[in-house]
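For this depiction, one protein chain was excluded, whereas all remaining protein chains were kept in their positions.
Each chain carries a letter (A, B and C) given by its place in the written order, and its residues are counted from 1.
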Amino acid sequence: MAKIKLSEKKIEELKDVCKSFNNDKAELINVLHKAQGLFGYLPAELQEVIARELNISVAHVYGVVTFYSFFTMLPKGEYPISICLGTACYVRGAEKVLEEFKRVLKIQVGETTPDGKFSLSCLRCVGACGLAPVVLVGEKVYGRVSPEGVKDIIAEYSN
Amino acid sequence: MKSAYHRLYKIFTITHIMEKIKSLSDLKMLQESLSAKINLREKINNSDALIQVKVAMATCGIASGAREVMEVFIEEFTKRNIDAVVTQTGCMGYCYAEPTVEITMPGVEPITFGYVDIKKASKIIDKYILNNELVDGIIPVNYETIDVQ
Amino acid sequence: MEMVKLTIDGKPVEVEKDTTILKAARIIGIDIPTLCYFQLKDLDIENRPGGCRICVVEVSGRRNLAPACCTNVTQGMVVNTHSIRVLNARRTVLELILSDHPAECLTCAKSGNCELQTMAQQLGVREIPFQGEQSKYRKDTSPAIIRDVDKCIMCRRCEMMCNDVQTVGALSAVNRGFMAVVATAFEMNLEKSPCTYCGQCVSVCPTGALTEVDHSRNVINALADPAKTVVVQTAPAVRAALGEEFGLAPGALVTGKMVAALRRLGFNYVFDTDFAADLTIMEEGSELLDRLTRYLKGDKEVKLPILTSCCPGWVNFFEHNFPDLMDVPSTAKSPQQMFGPIAKEYFGKKLGIDRKNMIVVSIMPCLAKKYECQRDEFKVNGDPDVNFSLSTRELAHLIKLANIDFNSLPDEDFDNPLGASTGAAVIFGNTGGVIEAACRTAYELYTGKKLEKVEFNELRGLENIRHATLDFNGLPINIGIAHGLGNARKLLEDVQAGKSQFHAIEIMACPGGCIGGGGQPFHHGDSDVIKKRAAALYREDDGKPIRKSHENPFIIELYKEFLGKPLSEKSHHLLHTHYFDKSAGTFVEE
Partner (left out) sequence: MGKIKYHILVCVGTACQTAKSEEILKNFKELIKVKGLETEVQAIQTGCFGFCENGPIVKMMPDNTFYTKVTPEDCSEIIDEHIINGKKVDRLLYVSPETKESIGDSRHKGFHKKQIRIALRNCGFINPENIDEYIARYGYQALGKVLTELTPEATIEIIKKSGLRGRGGGGFPTGLKWEITRAVTSDKKYVVCNADEGDPGAFMDRSVLEGDPHTVLEAMAINGYCTGADQGVIYIRAEYPLAVERLKIAMKQAREYGLLGKDILGTGFNFDIEIRYGAGAFVCGEETALIHSMEGLRGEPTVKPPFPSESGFFGKPTNVNNVETYANIPPIIMKGSDWFSAIGTEKSKGTKVFALAGKINNVGLIEVPMGITLREVIYEIGGGIRNGRKFKAAQTGGPSGGMLTEKHLDTPIDYDNLIAAGSMMGSGGMIVMDEDDCMVGMAKFYLEFTVEESCGKCSPCRIGNKRLFETLEKITQGHAIAEDLDKLRNLSNVIKDTSLCGLGQTSPNPVLSSMDNFYHEYLEHVHNKKCRAGNCKSLMQYLIIAENCIGCTLCARNCPVDAIAGERKQAHLIDQEKCIKCGACMEKCKFNAIFIN
């Protein structure tokens, strides 16, 4: 694992997050949510700081981080693309949309394009089943996406 | 986009000072005065009633552009000096036809329009609100809602 | 107590309310197979995640099968432990576990001692009908412990030991679903984790996922090298457990056979760590008295309690977790590390053997000793004071390898001078033993009176945390004892908070002390084994002609000839150490 140094300022920010939850270990998941909101992802050193502040083992923090699919230890692309693979989207062809994204971006799920622009992930149901298949770019929701529409979505962010 | 949304919050959330409700009878009194106010504004047979526009703003709706549609209604009403109340509401259940908007003209049963984009919102104002002429995409309300009382 | 009547396999049984089906069945001799379930009854240790699902049984009226280990009996319950449905389910579950387990039994360190292997034999699995992806993880070799996570079956015993019992927190269940295993944070090397190498994870692992680093090959090579003088030292707890590896009953004392076996293996000198234990008492006891006297005189710089420091797992633990208390433990090295310099600098010099040509091997009930002996501060120009540390289990393998029929060996005596020891040293292997030994000496040195009754029964036992007040001629001395690092943590937190009333605290990392060490023969969850080993050591002490460390004639001679007196400059140089703050994280430096 690459050693990334967090700046003093960031560490202080993180400690403040922990403090806002009274450094209560039962609030670990809430702390992780806030931390991921702040940093975009949860690298090892971040987890180490959290562990120390909440007085729990780093292994425990890591165990929790790796349990929940919402948490990620890898930085996402500038435009994170998520394809909904919920049942409604699946039966309306989400898999083909995913294949097309993989093909066009030449990356697999969980990867980021070499230029750091796009990353690809899957998620389970955003609850917009009426718009299936659904694709998210960042927080923007694209509904009724067809494989043919994939290129247009990517083009929107390519410049 | 976000700032506009927050502006909407301000317009359509509670403006009066909230005081603690001290008993069940206080609650019942508040209920009566509130529903009287709402009735005044909505009552079908009240010709002084306002035009009421409800935009379904659940995740589905917002993802399909309900926020923008709501803004169009507000802007157009302001621009054209139309007295109307625009509010957000939850999911009406017609996910296939999002964004959906329910319009209550004074004296008329509410009508729900589906597939309302920015263009269609203007069209609804021009045709239905100003001219009582319907536009395509009407969704019949096919459910019965219970009254809690 | 409310009693519950039920029927298991047609046999009626009446048990106390809140008893599990598993325990109720065992009462009437029905042994339901278990895999993840683990218990050390007398130590209050239990692992019961209900995860492996091997112990499932059929309960009439219940929709699905019930895990016997965590289903309580109910009035009138009818249980079938081996119906066709149960047997099919149990076997299928085992086949599933095996389908994600490398078929490396031939070369696996755990082969023959593996609970999964035993289970496969017991259930008669002849083929694995499911093929598919297998988990692939990197093998991690630390100075003491090897993690081969591919062999992890998620029984969670190690996780329970590492977190609930030891509060070390090096291991945790990580990932989810098929990828779930017990591992370190970020799946980094154990060496970078807060692991203390106490080895309790290894001692409970049912498979070969956690094993010790095997140094027996290094020892064989040393023995085969004619240029080397190979000296061996054996820790007290080894003699009380080694026999188990050769089919002897737990608690059999095999000191004499062990010495004979070591001699046959070719060690030039068979010495005893007990000698070094007596030496430890001299140093540590003197330090205690010194601190105590100064404290009583009102010296503000002296801190009490003094904590024992002969357990390397414990030393690692406070270096990681209590860096602010590093001046509290005694500076005395552990017996293993006291033995090293005495062997090389005193005994070796006396014989004219250069330290480079002397190999010191230790036989330990412990895995942390493997790490300890290679710490930099215990080396002279790169040459470690103790070259290799073997576990009790490794010694057993070595003996078997050399075709030695252990059980028919004659009893032999240790070599002198470093083989002579007292009863005080022998009980070092038990929780409470070190402090008892120290008190025997401290009492006489402090009061100047002869201690009539050497046994301090109030210091013995298996309770997690014990305390006793001893009468040092009118001066009440408060003693605290903790075994298991979780218990140690509690005492330490009191010290940290300034709440501790103790003058001296003994801490051993492993439950039961060294007799329950991570390098001992596997007890497979039978706490009786640990109790019997403890009793054996007290028996050995009982039979010793000399039972106080300061009366060991060879110790007296050593001081006279070489060290001068306890806490002398030479002692400080050879027998005392210092500690390091290891609390800093792996990734964040502060």
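Following the convention adopted for this analysis, a residue touches a chain if its C-beta (ideal position, glycine included) is under 8 Å from a C-beta of that chain, and two chains touch if they have at least 3 such contacts.
It should be emphasised that the depicted structure is a prediction, and the values quoted were computed from it without experimental measurement.
Within the full complex, the chain left out of the display contacts the shown chains A, B, C. Across C:P33, C:P67, C:G251 or C:P341, the single residue that touches the chain missing here is C:P67.
Although one chain is not drawn, the whole complex shows that of C:S99, C:T118, C:N189 or C:Q374 it is C:S99 that touches it. Mapped onto chain A, the footprint of the missing chain covers residues 24-30, 32-33, 63-64, 67-71, 85-88, 90-92, 99, 103, 123-130, 132. For chain B, the residues touching the absent chain in the complete assembly are 9, 12-14, 18-24, 26-28, 30-31, 34-35, 37-38, 54, 56-60, 62, 87-97, 102, 105, 107-109, 111, 114, 128, 130-140, 142-146, 148-149. Residues of chain C in touch with the missing chain: 49-53, 56, 64-65, 67, 70-72, 85, 88-89, 92-93, 96-97, 99-100, 129-133, 153-154, 173, 175-180.
Operating definition for what follows: only the chains that are shown with their structure count from here on.
Between the CA-based centres of chain A and chain B the separation comes to 35 Å, rounded to the whole angstrom. We define each chain's centre as the mean of its Cα atoms; on that basis chain A and chain C are separated by 43 Å. Taken residue by residue, chain A touches two or more other chains at no position, since every residue touches fewer. Multi-chain contact residues of chain B (touching two or more other chains): none found. On the side of chain A, the complex with chain C involves touching residues 1, 3-6, 11, 43-45, 47-49, 52, 56-63, 66-67, 69. Residue ranges on chain B touching chain A, taken from their complex, read 59-60, 62-64, 94-98. Against chain A, the residues of chain C that register as touching in their complex are 163, 168-176, 183-186, 188, 193-194, 585-589.
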